[in-house]
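Below: the structure, in structure tokens.
A single protein chain has been removed from this complex, and every other one stays in its place.
Lettered A and B in written order, each chain numbered from 1.
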Amino acid sequence: MQLAGPPRTSSVRSRLRVAACLLLASGVPVLAHADGAPINTLDVTTLLYGEKDRARVIEPNVRVTRIYPDGQSFSGQLGIDVITGASPSGALPSGSVQTTTTPSGNRTSSEQGATPLTSFQDLRVSFDGDWTRPFLRAFTSTLGLRVSREKDYRSVGANAKLSVDLMNKLTILTGGLGFNHDQVDPVGGTHGGLGDGTVIPGRGVNPKEVHTAVLGVSRIITRRWIMAVNGSRTSEGGYLTDPYKVISLMDGESGLTVGQVTEQRPSTRVRKDILTTAAYHLEEDVIHASYRYYWDDWGVKSSTADVKYRSEVDPDAHVYVEPHLRYYTQTPADFFTFGFVQGAALPAYATSDYRLGPLRSVTLGATVGFELSGYPGEWTVRAEYIRQYGDASKANVTGVQKQFELFPAVNIGTVVIGYSLDF
Amino acid sequence: MRIAGVALLVALAGLSTGCAATAVKPWDRDLLAKKQMRLIHQPMLNAVDDHVYFSKEGSTGGMDAGGGGCGCN
Partner (left out) sequence: MHSRLFLLPITVLLASLFIGPPNASAGGVGADTLAAPRFALPGLHGLVVSDSLRGKVVYVDFWASWCEPCRRSFPWLKAMHEKYGSKGLVVVAINLDKERRAADDFLKKFTPPFTIAFDPEGKSAEAFDVSTMPSSFLINPTGMILSTHAGFDLKRTGEIEAEIQGACSK
């Protein structure tokens, strides 16, 4: 273009007062029909999840979002999880075939040297609703409600978030608070911790409360690069023990399991994390990368690195492939133990749940996105492989236990099919 | 923790100073306006993942101000 005219009139920089616009922050495109009617989006995903020899999950989710021309939006999501299978009870492999009955009436059995599993099945139904509203040109508020229910667990929660655009939306600051009230109602009753599983008489449901605060800043760095830093603090109080997990007692010399006690976790937990995320636009493709550092007062510290590379295979037909790599590593909780020697004094808190142990997990997968010509909507199909493994080399076990694989790798496959339609 | 704090400070120093001098003009945000450039570009998949990792790992956290709500096995 040629810009005509003398320099005096060629720029009105710093003289015009132009108010900030309330719509279209870079990361928050607002959609609407040209005639000003609200636009609706339907999102459906179905997760198929399977662990080798363990749990299976089918989880369909349906979300409907309605966006009004003024930027206000409502959305609601309904989800159902159907879970069947088995998970490790926490017990050590026995020296012989072992059968025990859990408080929930489930039967636990295991081959000699194999990790004992507890079978279970559950149905979880969840609903959440969100209301987002831009106001005063630079602000956006979001209010959310969520409820979920399963056989032995109920949860009701609310959260509020406030964002403000600064410096022509180069920077967005977000703060939020969340609250959850949960009720744990173990099948078969609540047992005392570090005991033989005897149910505490008259004990009703066990409450659990969760408070979360988040603070974040996102920033446009260049035309191709946006990044954000978020910190969060969550404090949990109440019944945080897993009612179905146990800890083995082993013979001090032979290492053979001679009994077990129920696990017991502290009744408070304070979790903190810092998450950095970035998106970078190459010529056509986009790289997403994130790193999270997490630490809590149970002694768990974790690092999570995540990279996705979205490659535009055919931009005109909206076909892309997005490989995904994630690496996770955590330190065990202070009170994690593989088992106790019979007769030894028990600590105040203990768990053998591998999820609080020295755990690593690697995720490898890819998403394919496409449209079917002649049909509306976008499809995504994602397949991933997750391998969880741990380090039992320093396990506090004796005798025969040293020959067993105390932290067998968990192999998980997931497939997610997604469909999204604007109407 | 200390390492994370230092890393964060460095990141923020970068975010808040040097880069600000070359502010991206409103009409230069064509790439940033794309769906795939949102920091959470696939919110549905992201929610599924959060749920999976929440129930399979000892730590959790992220961008949402939502609490837990799952007695996952």
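Note that in this section contacts are C-beta pairs under 8 Å (C-beta built on N, C-alpha and C of every residue); 3 or more make two chains touch, one makes a residue touch a chain.
Just so it is clear, the structure is predicted and the values come from calculations on it, not from any experiment.
Asks: Among A:V82, A:V125 or A:L166, which one touches the chain that has been omitted from the display?
Replies: A:L166
Asks: Among A:Y153, A:W295 or A:Y328, which one touches the chain that has been omitted from the display?
Replies: Once the missing chain is taken into account, the touching residue is A:W295.
Asks: In the complete complex, which positions of chain B touch the hidden chain?
Replies: Within chain B, the residues that touch the unshown chain are 1-2, 5, 8-9, 12-13, 15-17, 20-21, 23, 25-30, 33-34.
Asks: Write the list of chain A residues that the hidden chain touches.
Replies: The missing chain touches chain A at positions 1-5, 8-24, 29-32, 34-36, 69-70, 137, 166-171, 173, 215-217, 229, 231, 233, 272, 274, 295, 297.
One rule holds in what follows: only the chains that are shown with their structure count from here on.
Asks: With chain centres taken as the means of their Cα atoms, state the distance from chain A to chain B in Å.
Replies: 13
Asks: Write out the stretch or stretches of chain A touching chain B in their complex.
Replies: For this pair, the touching residues of chain A are 24, 26-29, 43, 45, 47, 49, 55, 59, 61, 63, 83, 87, 118, 120, 122, 124, 126, 128, 144, 146, 148, 150, 152-153, 155, 157, 159-161, 167-170, 176-180, 182, 184, 210-214, 216-224, 226-230, 232, 234, 236, 244, 271-279, 281, 286, 288, 292-296, 300-302, 310, 320, 328, 330, 332-333, 355-357, 359, 361, 367, 380, 382, 386, 388, 410, 412, 414, 416, 418, 420.
Asks: Mind pulling up the chain B residues that touch chain A in the complex?
Replies: Contact set of chain B toward chain A: 1, 4, 7-8, 11-12, 14-16, 19-20, 22-24, 26, 28-42, 44-45, 47-48, 51-53, 56-73.
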